[in-house]
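A protein chain is absent from this complex, but the other protein chains hold their places.
Chain nomenclature is as follows: A and B, assigned in order of appearance, with residue numbering initiated at 1 for each chain independently.
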Amino acid sequence: MAVKTVIEAIREGMDEEMARDESVFVIGEDVGNRGGVFLATDGLYKKYGELRVIDSPLAESCIIGVAIGAAVNGMKPIAEIQFADFIAPAMNQIIEEAARFCYRTAGDFNLPMVIRAPWGGGVHGALYHSQSIEATFGHIPGLKVVAPGTPADAKGLLKAAVRDPDPVLYLEHKRTYRLVKGDVPAGDHVVPIGKADIKREGKDLSLIAYGLMLTYCLEAAEKLAAEGVSAEVLDLRTIKPIDQSAIVATARKTGKVLVVHEDNRFAGIAAEVMAIIMENAFDALDAPVMRLTGPDVPAMPFNQVLEDAFMPSVDKIVAKAKELAAY
Amino acid sequence: MALKAAQIEAKGGPSRHQSLGLSDEQALKMYEVMRLARAVDERMWLINRQGRAPFVISCQGQEGAQVGTAAALRPGYDWVAPYYRDAGVVLWFGMTARDQMLSFFARREDPNSGGRQMPGHFGSRRLHIVTGGSPVATQLLHAAGVALASKQRKEDAVTNVYFGEGSASQGDTHEAMNFAGVHKLAVVFICENNGYAISVPQSRQMAIANLADRAAGYGFPGVVVDGNDVLACYEVARQAVERARRGEGPTLIEVKTYRFTAHSSDDDDKRYRKAEEVAIWRQKDPIHRYAGYLRDAGTLTDQREDEITDRVTVQVDDATEYAEQAPDPTPDDLTTFVYKQEIPG
Partner (left out) sequence: MASVKMPQLGESITEGTISKWLKQPGDQVKKYEGLVEVITDKVNAEVPAPLAGILKEIKVKEGTTVTVGTEIAVIEESVTATTAATKQSPTPPAPAGAVTQDSPSPTLGEGRGGGSDTRTRLSPAVRALIEEHRISDAELSRIEGSGIGGRISKKDVEDFVAKRVQSATANGGQRQASALPAAPPGPTPETTIPLTPMRRAIASNMTKSKQTIPHAWTVAEVDMTNVVRMRQKAKDSFKLQEGIDLTFVPIIVKAVVEGLKAVPVLNASWSEQGVVLHKDINIGVAVSVDDGLIVPVVHQADRMSISGLAKAIDDLAKRARAGKLGIPDVQGGTFTVNNPGTFGTILSYSIIAPPQAGILAMDAIVKRAIVVEGDAIAVRSMMNLCLSFDHRVLDGVSAARFLQGVRRWLEGFSEQVPLY
């Protein structure tokens, strides 16, 4: 076991997969010489050379389209989109092409590719360096979407994503890169896609979260414990395929659930979690399922006051959880 | 370094195909595949007009460009990324009349998609035909990716990617040519310029007369060729393929051709073009022209022509009957293969 940050865990994950399998390569803007604008690929260019760490032109559709073609011809691309906010030009290639290759050929083709994208706010990134995209892509059948919140999960899920025969959107919360540190198991540590994780056991209510909000929920749980409220924290880790049984289990256990995400409220992932609970655990509910989310405004602004107003925080989570506990 | 577009003049005279390195057998095979593509297509229109299948999208008129350029590749080793009109390409690369008809009737056994996609959405991993969807021009980036992988693995496979002149307006076309040019990839970009993107004529699609002129902007050669002269297409394609195999990078080939039918069975081309124009191009039918040349060269005799006609007819009739009787997918088939590896919830 060693303590690492999220960014170190991601870099190690990529390095180990590239060493293990020659068909794995990285393509994206500034990933080569520069080592990535967040240094996620630092050192890989020197180690693996220009055929396996490729500085692409400034063209997102190109990055994804080329990755698709390479995956068709036996490679396992890790395509980096510099910020999740810039993924829109590649929508056509992701949604109409990557997500449909397997289905539209009745299984003849499959694309073992990973699309990595830094997401989320709290970094003074303003409207175009802070967005959440998990609901948009989680909605598309044919894609898998993961959003780790800890270094161990980041490394383990990256390995799983690379080895998965389907296209995986790997979302790394940029605020967690250096903020979140944790133990990472030695050796070939793989975390299965589709399995949520109880990060803290509790009995009075359940907090369901992912990404940066996982860390905030764990802090909130500490504060709640001091006030006599025992909060269980479920880390989704995978958005799609979502771990339905874990969600239902925690809902049944406590009867009170609060789902937390930064993303806009309308049709965000909380809506899906709430629907799952309604369908499968209605009889065990002691209160309506609640959610704490970003507001329905286009994105979080640059000014600190506005950014703070947008983002859920530990205090906001504690307050909402206490409301739920008191219902 | 500025590279100029070139134009190939049709050369006449016997043994032209031999001087291009084609045996009589190969030359006749190309002719037969063109005939087969045409015959399958004509049968599909008939069945559609009887109301028995909902959709046809044709290759008629463009068989010469398709077979000519595809014949420069090694099926099974090289790759093709066709667009929806490329029946000639996929038949050359190993698809059969039955495959075409199974796709036309959307049967469960359809090798392209199990009946999930409309006709013309070709795809076969085994045959190295990249699967295509309906959004146009996405395949150019895929072809660049296939070629990138060949380069990464130090293989000399070449990828032909096909598209209409309308698709050339999409951003993906620019991005793909740019990327392929930067990395000197073994891609041959083949634009089948038939003058219309459904009803929009070339003059509304681009400000230039020859799409091939754009190649210079990406750092590789562009060539214009008579798309209805199958041997001219073969010659140009072969040069481009050899260039690519030597690691010298892409070529943009613009074949000037024409589509005899409307865009699809849902289109009425009388609304945007005159019958006279179609008639003029029909006189340049690539199949008739090639037949004329082969006869002059003594390679195509009456007997051989009859044999080819018989083989084609038998294949089309067999394919029609087989596909008509073949079972449809069942409702249970709807939810399979969303993923290669399902993860139970």
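Simple rule for what comes next: contacts are C-beta pairs under 8 Å (C-beta built on N, C-alpha and C of every residue); 3 or more make two chains touch, one makes a residue touch a chain.
What you are looking at is a predicted structure, and each value in this text was computed from that prediction instead of being measured.
Student: Would you mind spotting which of B:156, B:242, B:266 or B:342 touches the chain that isn't drawn?
Tutor: B:266
Student: Tell me which residue among A:249, A:287 or A:314 touches the hidden chain in the full complex.
Tutor: A:287
Student: By the contact definition given up top, give the residues of chain A that touch the hidden chain.
Tutor: 204, 255, 278-280, 282-287, 326-327
Student: Mind pulling the chain B residues that touch the left-out chain?
Tutor: Residues touching the hidden chain, for chain B, are 46, 48-52, 54-55, 262, 265-268, 270, 317, 320-321, 324-325, 330-332, 334-335.
The rule is short, and it goes like this: only the chains that are shown with their structure count from here on.
Student: From the mean C-alpha coordinate of chain A to that of chain B, what's the distance rounded to whole Å?
Tutor: The separation of the two C-alpha centroids amounts to 41 Å.
Student: Residues of chain A touching chain B in their complex?
Tutor: Within the complex, chain A touches chain B at residues 25, 51-52, 54, 56-57, 59, 61-62, 64-75, 77, 89, 92-93, 96-97, 100-110, 141-142, 144, 164-166, 192-194, 241-245.
Student: Can you tell me which positions in chain B touch chain A when the two form their complex?
Tutor: Per the stated touch rule, the residues are 79, 81, 111-114, 116-117, 121, 123-126, 130-131, 133-135, 138, 140-153, 171-172, 175-176, 178-179, 182, 336-341, 343-345.
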